[in-house]
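Supplied in structure tokens, the structure appears directly below.
Every protein chain but one is kept in place in this view of the complex.
Then we have chain A:
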Amino acid sequence: MTRKRRRLYILMLCAIGLGSATALTLTAFQDNLVFFRSPSDIVAETPPEGRAFRLGGLVEAGSVVRDATYDGRPAITFRVTDGAHAIPVVFNGVLPDLFREGQGVVTQGVMGTDGTFRAREVLARHDETYMPPEVADALKRAGHWQPEAGAPPPPNQWNTLRGTQPAAANTPRTGS
């Protein structure tokens, strides 16, 4: 085996390895990228059926029902809002420790045909003052929270804000 031959073999192996890694990454990306959508995004454009995505926003104050039943199992229902729109969510399972009304939440699951989001996962957050960046962004886009002006409004006022800013609430996002 000459040195040149050996180098050729190794280069070929590398090309195969790198090529298959790229191919695998791309195919896996195609089916498994999970997009983030805010309630306003969902109202503006119905998400494709059966495809998982992340829904984030604030848990609407007073919307949490802890003794619901769904699919024959104990469930929790609540509404996720970005101030402009709210989406009902149903979740079978034990909520993470930091789930509270009025606080930021990110859930992952699929949209049901009845317009209810079936969450498979409610992502845990580790700090009660923490606002998921996606949620902060969704709130800013809906025109309900300017981070420069301070902390997000208290939860009990959250959905009453709708009337004060009709323009921001009803115009679909045109990109910021």
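The criterion applied here is as follows: contacts are C-beta pairs under 8 Å (C-beta built on N, C-alpha and C of every residue); 3 or more make two chains touch, one makes a residue touch a chain; residues count from 1.
The definition used in the following text is that contacts and distances are computed from a predicted model.
This complex has a chain not shown, and the name its UniProt record holds, of "Redoxin domain-containing protein", "Cytochrome c-type biogenesis protein CcmF", "PatA-like N-terminal domain-containing protein" or "Dipeptide ABC transporter ATP-binding protein", is "Cytochrome c-type biogenesis protein CcmF". The omitted chain makes contact with chain A at the following residues, 1, 3, 6, 9-10, 13-14, 17-18, 20-21, 24-25, 27-29, 31-36, 54, 66-67, 73-74, 76, 92-95, 97-98, 108, 124, 126-128, 130, 132-134, 137, 176.
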